[in-house]
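What you see is the complex with one protein chain gone and the rest in place.
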Amino acid sequence: MDRDKLKELLESVAAGNTSTASALERLRALPFEDIGFAKVDHHRDLRQGHPEAIFGAGKTPEQIVQIMARMREKGSNILVTRCSSDAVASIVADFPDAQYHEAARAVTLVTTPMQQREGYIAIVCAGTSDLPVAEEAAVTCEFNGNAVKRVYDVGVAGLHRLLGQHETLTKANTIVVCAGMEGALPSVVGGLVDVPVIAVPTSVGYGANFGGLSALLTMLNSCATGIAVVNIDNGFGAGMLASMINRIAGTAR
Amino acid sequence: MDRDKLKELLESVAAGNTSTASALERLRALPFEDIGFAKVDHHRDLRQGHPEAIFGAGKTPEQIVQIMARMREKGSNILVTRCSSDAVASIVADFPDAQYHEAARAVTLVTTPMQQREGYIAIVCAGTSDLPVAEEAAVTCEFNGNAVKRVYDVGVAGLHRLLGQHETLTKANTIVVCAGMEGALPSVVGGLVDVPVIAVPTSVGYGANFGGLSALLTMLNSCATGIAVVNIDNGFGAGMLASMINRIAGTAR
Amino acid sequence: MDRDKLKELLESVAAGNTSTASALERLRALPFEDIGFAKVDHHRDLRQGHPEAIFGAGKTPEQIVQIMARMREKGSNILVTRCSSDAVASIVADFPDAQYHEAARAVTLVTTPMQQREGYIAIVCAGTSDLPVAEEAAVTCEFNGNAVKRVYDVGVAGLHRLLGQHETLTKANTIVVCAGMEGALPSVVGGLVDVPVIAVPTSVGYGANFGGLSALLTMLNSCATGIAVVNIDNGFGAGMLASMINRIAGTAR
Amino acid sequence: MDRDKLKELLESVAAGNTSTASALERLRALPFEDIGFAKVDHHRDLRQGHPEAIFGAGKTPEQIVQIMARMREKGSNILVTRCSSDAVASIVADFPDAQYHEAARAVTLVTTPMQQREGYIAIVCAGTSDLPVAEEAAVTCEFNGNAVKRVYDVGVAGLHRLLGQHETLTKANTIVVCAGMEGALPSVVGGLVDVPVIAVPTSVGYGANFGGLSALLTMLNSCATGIAVVNIDNGFGAGMLASMINRIAGTAR
Amino acid sequence: MDRDKLKELLESVAAGNTSTASALERLRALPFEDIGFAKVDHHRDLRQGHPEAIFGAGKTPEQIVQIMARMREKGSNILVTRCSSDAVASIVADFPDAQYHEAARAVTLVTTPMQQREGYIAIVCAGTSDLPVAEEAAVTCEFNGNAVKRVYDVGVAGLHRLLGQHETLTKANTIVVCAGMEGALPSVVGGLVDVPVIAVPTSVGYGANFGGLSALLTMLNSCATGIAVVNIDNGFGAGMLASMINRIAGTAR
Amino acid sequence: MDRDKLKELLESVAAGNTSTASALERLRALPFEDIGFAKVDHHRDLRQGHPEAIFGAGKTPEQIVQIMARMREKGSNILVTRCSSDAVASIVADFPDAQYHEAARAVTLVTTPMQQREGYIAIVCAGTSDLPVAEEAAVTCEFNGNAVKRVYDVGVAGLHRLLGQHETLTKANTIVVCAGMEGALPSVVGGLVDVPVIAVPTSVGYGANFGGLSALLTMLNSCATGIAVVNIDNGFGAGMLASMINRIAGTAR
Amino acid sequence: MDRDKLKELLESVAAGNTSTASALERLRALPFEDIGFAKVDHHRDLRQGHPEAIFGAGKTPEQIVQIMARMREKGSNILVTRCSSDAVASIVADFPDAQYHEAARAVTLVTTPMQQREGYIAIVCAGTSDLPVAEEAAVTCEFNGNAVKRVYDVGVAGLHRLLGQHETLTKANTIVVCAGMEGALPSVVGGLVDVPVIAVPTSVGYGANFGGLSALLTMLNSCATGIAVVNIDNGFGAGMLASMINRIAGTAR
Partner (left out) sequence: MDRDKLKELLESVAAGNTSTASALERLRALPFEDIGFAKVDHHRDLRQGHPEAIFGAGKTPEQIVQIMARMREKGSNILVTRCSSDAVASIVADFPDAQYHEAARAVTLVTTPMQQREGYIAIVCAGTSDLPVAEEAAVTCEFNGNAVKRVYDVGVAGLHRLLGQHETLTKANTIVVCAGMEGALPSVVGGLVDVPVIAVPTSVGYGANFGGLSALLTMLNSCATGIAVVNIDNGFGAGMLASMINRIAGTAR
């Protein structure tokens, strides 16, 4: 029941066509769905081309294609993450205008491009192995209408490369930093800038990295201020969070 | 070596009083400190009343008072977190204009009040036991010049209280959510709003909460988008991150 | 806004005293709280003497007494768990009709006794050290109007004592089993009966019990069917769950 | 030694054909097996068509088929869980009347249908990835003679869908809730109803979900009352526990 | 129901005073307890002076003294482990013939000394901090009638001291080895002898020893053969296991 | 340097052919190896047909066959554990008299059979999935000259089957108990007998069994006495430990 | 900006061609990169044939070959670790002078051999399964110009083999010790020598070794002095650390 129907019901009561008892019953029976829908409406339905995301891992190519078809009918822009090569083949066959982002293991299908925001998001990563996570974050940001500047391959062991990108970092509205192994990079970046740093631990490494746990704990215990941590390898989540922060920024600084 | 000294050195070279070899040597010997100071300078020294924070836990009252004295000489506004009652007594004795925030276990000493920003930060917590962490976040936000709206005692088991504060949540620039035990509150809040939610796991609970680990994992694995996680009980870190995000927002939405 | 107020509002619309626009606004502004309260109402407010529980750990005696005073005004029956001796002293001083259950570390204050249900709940524990948790469960069950049969000190190392209580176990509507150390007792009980067994791991033990983790994992991995696990030392939660199951049972079997 | 043999022995003693010493010896030699069997008898053998379950994982198709053959001879209804496609092929070839439940990865072979109970069990799950676990629970419930209502795809991020099923939830005798990632759904459901909620953590997710640990800890630490937790991905165990609870309920509420 | 009562019942049946139906009923009603007691009887009641142990930790002095009084009435020899100094004072006051073993934090009260066995058990420990655990094992062994040879302060860092005790080790029937920190001593001892080595990890150490976890894992992963591991700090359990093994040995080797 | 060479050296000194200084030098240079070999000698070389074991996991068929060839030259009996089917094929091709134990995934090659000891070892396991571990233990025991009695498929959920084997258990010199999932079986067996129980946690199970951790912790925390724990899935280690204990037993009891 | 450019800038200031303000600006704009490069320069660029390492795991053969080509252009000596057989094939095809170290899973490509240092590094390992890690360390040491002495297959269970290599150990400048399972070997070696022992836990083992965690904790908790621990299976890191220590040693001792 959306806002219109709610209004209609109240008018019907006002007109004497519906008893208060009956209205009470209807209101009690379906209340949350109405209000819930209203919220969704506000956030997503008000404009065409709103974005939708599909987590591709653990879904068959057929399932992904079916979900995409339903979404496209609603006019949504679509982002598929964690795509297997089989899934990519199926998608491209069914949606020739879909775009495959290989390094990010992602596909986008854009009907109505998002309006570009001012300002940009910096995406930083330590090593080439962290690249798939960093690119997932970057593609997510771009898909949501944000400009992105990539600062890759700047691990703490070669601090000079990071420091050489000082200006790019300090002028961003927010920075996503992906790092595996010891995961120290967000702390160092956080010490250089005064904007929020979104730290993404990656599962890159071996032995006592315990699948990304070492980098995760490092980031949670950072002594730098302004560090926001997301789940291990969660480039998509970091990109969404960065998009929200960048949307808040009225103007580029 | 600060900016003035660097300029002086270059002028001395220009004047022929210092050889290039000798200048090169001096620059190589101390380069990072100079530039480092420059950075700090830019961020903090350019205006009076810049804020400084002291982590009070594990410091004696004497140590805290000494550090405060040094900071005050520089004209800094000061925030002391995790204050024991002994520390509070010592601080108030030496700094009569210090303000004690009992629920937050924090003290502030403000020389030059920060300029108030437009917009506000919402601070949400589940139960009364989470209050010290929530208040540490709230005091940190206020100390940094942000307006705060408190939404307390709204656990997921009594969802109606949370939903009743719907408008307060959706109009905030960012929301800090503190929760212990199962830590599900940030996911629920994240499903209601489209601004960044800063999730603070607290150590509240017992048994298989493992000192806050359960809430921490819950928050890292949230299926809602826009969730930024900080360390267990880290109200200060959440407050600093919220302040950075609120500063980015040019205007209240 | 409770059910009466909602009805009143609708009647006011029907009477033409409130415009549909204004009613819509009021309904949208507070919708969830209304419905929430309605739910709470249904569950709790419809009859006098409804029960309320306070988790005493980490609350001062003053806080506990204040909360109790507010609850009593509403006519609630009150259960306070995890009471320190200081808290007990304060409570008894202010509420002379409160009853202290020493072994359970709990206090009850009953205004209108719950109607007793048919059938009973069996509470089983392995050793005397598990007794506080078992008694917390037992007192919780009794407070909620259930008959309880205690089967204590029946660890797996002395299986004969447990088996001697066979009939008491098989005739219960549900059984709460508390065990620390290796926590094997619920598996054994679960193999003897065909009613739900609520397994409560306790933190009793040392070394590789890791504060109850060993018993918790044992119970989660039980090869017996019908085992429901709750948090470590959570006698209250087990008692509430048992009460719900016993309430479902229409008649004693 | 079954009940008949025990009676026979006693009659032989009564008739003077067996000395008490000799009877004592025989009773001491085999006592547990006798009594054990008696118990099993009471629970299972008294009626035809009693159900038996086989955990299919880690068993070869041949092993499964052999066990099924032995069970069918006893007239048992049979449930096989965690079936590989190879196992399904073998089973269907040998038992043409077996029914394959693809989504649940389970096979049932029903000789004498269970009598249907009044009332129903609700099965809730958050996302499509949790479906195999939810279906395993649902099939287990149905196999044991329970009506089931499925409430799928109602994650906490889209609360309105869950709330729209409010009535289905509140009228169930018990509810099974399957959720991976942060596992917050059982807490939310538990806040809406006053029947036992059986929480099944699933291994769905990645990174810091540590194979389902995050959801497990969330559920164990739930601040809602009436939450019963089972092992990660244990849909079968949840279904058995729900069946026991539903059997206790004399009538639908 | 003990053995005499069972015999009595059978005689009553034989005499025609009890019907077989009635006897069957009584046997079915209490069967396990009878047989259970029979077992206990066989192991413990057949001889005077059988040993009983009390785990003193978490028991009040009064509780310990009461349990001891009950045991003494049965003529048991008594061992109390993990005694606080308060408990010791109470025990000695009530039982003047009790013996306090300070290093082991244990008390023994021996009415009828156990018959000494041939052969001996070696107790080995690495450092002086492991001594309380080693002494608990030693006192337990002696209390159960075993000769003990102590080989203390022989850590792996000073291998020569251990090797100097080579003969004492190789002639023992079994060896208890207590070690904290890295816990490598059992592996080294196990490489020197061909009798069972009972490895007791101790919680001695700090940091990444995680309360004894490091030593525990070391011992479980030992590449030496014949290593039996018990719980962290479980000197009593090691002593009981060693006593069982030494009892099996018919003669000293 | 073996015993003969050592004797030879001393005779050479005695004969004046070697100076004491030179002998001292030679003794210091190689001392440990000599003595080490002496020890090995004592344990293994003194009789023909001494047993040797090869851990097959992670070795190529070629490596295994080469090691076996070298061992056979020394006249050793050989046990290969954790054999892949490829390894079995290679071994059988090269050593036609080798015997393959399929259920144990092991191969034995016996040149001179070990003398059979009196008494026997009982091997107990809970479910059919624990069988490979139990059989590895059984084959290891038999290979070392011990009689074995197998008591399989006696999980705690069907206690009557275990209790029906009471006599087999109580007459064994020691008992190996293999169990996965909750791992409670050793506690129950330990409560029935008074001989050492060797507990082998298996990795059987899923979810919160964490690869055998749950069973391991259960066994370490057992409240029964006389429980000796070995590594997860370590049937070989349990078999070796049982063999040592059985060797100590002079006579069957 | 490298050292030459910095000098040039200063000379330009000295010559009056660049204003101090402009120089200040340029220095502030790029400072870190300059100084960073200077550091790298100092460490690596000053001599031909400096070594570079590539972590081969997770890189495609093409990626490895491309990186090698770029490095060779700079005249670097190259070490590739963790090489798959595919990668080895590609490398050897493109760089016929590359040398494959099979046991170490590594490839070296040496243009200008490093000058050999005096003294040597001992590499010790417990079992043949630890060999790949030990060889990775050995090849890394040799690649960096160090002599290596291998002491393999000397586990603590056969102490005599280790002790027989006493002199080789005591004369080394540093010792790398690789061990899996219980990881006790570094403690034993550390007790024999007075040079730094670099302990490398390996993931060799099963069950409660938790992928090398057991050996890691053992080594961190070693009671021997002079133990330096690196990550699990990190033979390369151990080799680099050993090389640094050996470089410090001016002469062999």
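Letters A, B, C, D, E, F and G name the chains as they come in the text, with residue numbers starting at 1 for each one.
The rule is short, and it goes like this: a residue touches a chain if its C-beta (ideal position, glycine included) is under 8 Å from a C-beta of that chain, and two chains touch if they have at least 3 such contacts.
Just so it is clear, the model here is predicted, and its values are computed rather than measured.
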Next item on the list: Could you tell me which of the visible chains the hidden chain touches?
Entry: A, B, E, F, G
Next item on the list: Using the definition of touch stated at the top, determine which of A:61, A:132, A:164 or A:190 touches the missing chain.
Entry: A:190
Checklist line | Touch criterion as defined above, residue of G:80, G:109 or G:245 at the omitted chain | finding: G:245
Next item on the list: Name, in rising order, the residues on chain B that touch the hidden chain in the full complex.
Entry: 29-33, 35-37, 39-40, 57-59, 63, 201, 203, 211-213, 216, 231-234
Item checked: Residues belonging to chain F that touch the chain removed from view -> 3, 6-7, 10-11, 13-14, 16, 19-21, 23-24, 27-28, 31-32, 35, 38
Margin query: Suppose we count only contacts with the excluded chain; which residues of chain E make the list?
Written below: 128-129, 158-164, 166-167, 204, 206-209
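Convention: only the chains that are shown with their structure count from here on.
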Note to self: As a quick test, compute the distance in whole Å between the mean CA positions of chain E and chain G.
What the structure shows: 50
Note to self: Measuring centre to centre with CA averages, how many angstrom lie between chain C and chain G?
What the structure shows: 60
Next item on the list: With chain centres taken as the means of their Cα atoms, state the distance from chain D to chain E in Å.
Entry: 40
Notebook entry, point to check: Touching two or more other chains, which residues of chain F qualify?
Noted result: 39, 158-159, 192, 207-209, 213, 216, 220-221, 225, 231-232
